[in-house]
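Every protein chain of the complex appears in place save one, which is left out.
Chains: A, B and C, in written order; residue numbering restarts at 1 for each.
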């Protein structure tokens, strides 16, 4: 799979320890939910950030996605808590 | 009955020909509806102004009233079409 | 600084007004307002046929009736502040006729109270519009059935009204 840019916001960013990275996703990681599971295994910060995967939101190439959204063709995948703007 | 001030607005004023007058109401005129009936008999302008009494609104001492509202104690009675402010 | 009482501003005037200054007046010196809604109603002319809109009003009652509506809105939605300005006299296309400003802690109260005030102003404040057309003709504006219907939804939700 091609290299993707991963971005984290708010307390996900704080728990993971950085706001941005690039990653080459292993084969078998084809949806948002699968990507979250894979990221949880990357270390303590990731495990804490994704401890409650149900409340984490994701956007693929700047559009909101759902757990079953396919990653195919994604260049930029962002993870963040529920939004509190407005 | 005491003297009352009668005020007319918009097309009621135009049809009647003046915006304000004082009147001594005859005995037996105790509600808004009775006053309207009495005014209709005062001449052609009044008859035209109150031709459709259902759509004419009235206020007694600057508060909206209904056809059955008693006139007792009224000092200022206003008649006008449905309002079109805002 | 936090003011203890809700602010209430009611004005009926011939002069043009500045709705932004009105909103600023309502919120000045406060940090307890979370949401403000400013509604402005403008004199509209889609095709150049309107020369001027003339607003007749019932002096005295106009201020009193709007004051009653503002008091009702403040208590019904626990507003921090409310302001209503309504013009009378000649008004040209593009000019403001009316402004309503509501201030509250959360947005829903400000939205609902502003909508309520406009629905009531349309059907209960003693103002009457006459259109003077560019071709020299004139005509009184008729009340819209949809305005009366809009007011009915507040009536249906428990509001006791002074008339109808």
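Methods note: a contact is a pair of C-beta atoms (placed from the backbone, for glycine too) under 8 Å apart; a residue touches a chain by one contact, two chains touch by 3 or more.
All values derive from a computational prediction rather than experimental measurement.
*Asks:* Please work out which displayed chains the absent chain touches and list them by label.
*Replies:* Computed over the complete complex, the missing chain touches A, C.
*Asks:* Could you tell me which of C:111, C:140 or C:154 touches the chain that is not displayed?
*Replies:* Checking each option in C:111, C:140 or C:154, the one touching the absent chain turns out to be C:111.
*Asks:* Would you write out the residues of subunit C that touch the absent chain, in ascending order?
*Replies:* 2, 18-20, 23, 27, 30-46, 93-94, 105, 107-108, 110-111, 114-115, 118, 150
*Asks:* Contacts of subunit A with the missing chain: which residues?
*Replies:* Residues in contact with the chain left out: 7, 9-11, 57, 59, 62-66, 78, 80-86.
Quick note on the criterion: only the chains that are shown with their structure count from here on.
*Asks:* What is the distance in Å between the mean C-alpha positions of subunit A and subunit B?
*Replies:* 72
*Asks:* Just how far, in Å, is the C-alpha centre of subunit C from the one of subunit A?
*Replies:* So the centre of subunit A lies 48 Å away from the centre of subunit C.
*Asks:* Once you find the CA centre of subunit B and the CA centre of subunit C, what distance in Å lies between them?
*Replies:* The separation of the two C-alpha centroids amounts to 26 Å.
*Asks:* Tell me, which residues of subunit A touch at least two other chains?
*Replies:* Answer for subunit A, listing residues that touch two or more other chains: there are none.
*Asks:* What positions in subunit C touch 2 or more of the other chains?
*Replies:* Subunit C, residues with two or more chain partners: not present.
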